[in-house]
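Note that one protein chain is taken out, while the other chains of the complex remain in position.
On to subunit A.
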Amino acid sequence: MTEISALKSRLLADIAAADTADSVETLRVGALGKNGVVTALLKTLGGMSPDERLEKGPAIQDLRESVAGAIAVRKAALEQAALDARLAAERIDMSLPADLGPVGSVHPVSQVMDELAEIFADLGFSVATGPEIEDDWHNFTALNIPETHPARAMHDTFYFPDGEADGQKRMLLRTHTSPVQIRTMMTQAPPIRIIAPGRVYRSDSDATHTPMFHQIEGLVIDRGITLGHLKWTLETFLKAFFERDDIILRLRPSYFPFTEPSVEVDVGYTLVNGQRVIGGSGNDKDGGWLEVLGSGMVHRKVIENCGLDPDEWQGFAFGTGVDRLAMLKYGMTDLRAFFDGDLRWLRHYGFSALDVPTLSGGVGA
């Protein structure tokens, strides 16, 4: 056993026994520092004869490498242990609740309007708008609703006070979205395909009527458009909206002053656990018909009133309640709750911001 190997054994044992980073550092300085024992041995190499160096050199080099290696290993081990100890001390109760932040919602009426816009965009319809404070010409006269029509009566229509008595048009709250038909036909050259959703107003209030509600109007003006196109459009729209292929429509002759022929549209439903589920024939067992749309071929007087030639241009119009469509699709039962702003209701029936209706992802959510 030489001196060197004895020194090595001692140093390695000391390093292994060091239990703090500081004591490892003290050992490093004592061995490998400027005045360290290993450093001193390395310095002796310079004064040796070549033979002597050949004999002792490798042992001294081995000593230096072993000690340096052992110090590095020991240091790393101690750092790891220290980190482990710190992390262990930093443990917290991960079962404590985390704050998700507030969760918002989109109103069902807005959602359904977006759904309708998406479906009708695929059929080539754009979305048109018009004022809610209308004049009686756009709301009634242009739509072939004469002065004495009951719909003009005070009990249905919200009016504003008469303007100056110089033949000014009487202002009112639009009772339907149909004046948008007029405004579109007067400003846009055919062919026309639009839908017009929006707020409408009638002086009516009970469980199923509110003085403000939402309608959507559809209008197609082109050459050669027939009742058959209307039928297809409504079938296609309702199938896409309810995402069901078993939608069955029943068309009934009806009367609206601004369409001729006029058609009321019922959709078949089936009673499932006491709820009306759209789909199937209304004539089936457990079935029934729900009136969902008013429609017809645009009256030639209306087309004329808009400055178009009714012998060249014809088409169809339809209208339905957006709130009602939402109720039929998503199962709300009380219309008044739509306009109450009750957070509980909005969270229950509302939609996530990311439920954007798309054709690929589905228009329903």
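Assume contacts are C-beta pairs under 8 Å (C-beta built on N, C-alpha and C of every residue); 3 or more make two chains touch, one makes a residue touch a chain; residues count from 1.
Definition applied: contacts and distances are computed from a predicted model.
The chain not displayed here is annotated in its UniProt record as "Phenylalanine--tRNA ligase beta subunit", chosen from "ABC transporter ATP-binding protein", "Putative spermidine/putrescine transport system permease protein", "Sarcosine oxidase subunit delta" or "Phenylalanine--tRNA ligase beta subunit". Between the chain not shown and the residues A:F140, A:F241, A:W313 or A:F338, the one that touches is A:F338. Considering the full assembly, A:P253 is the residue among A:P50, A:P253 or A:G307 that touches the omitted chain. Contact with the chain not shown here comes from a single listed residue; of A:K56, A:K75 or A:H229, that residue is A:H229. Take subunit A: the residues that touch the chain left off the picture are 96-97, 99, 101-107, 109-110, 114, 117, 120-127, 131-133, 146-150, 153-155, 158-162, 171, 173, 193, 199, 201, 203-205, 211-212, 220, 224-229, 231-233, 235-236, 250-255, 260-264, 297, 299-300, 314, 338-344, 346-347, 350-354, 356.
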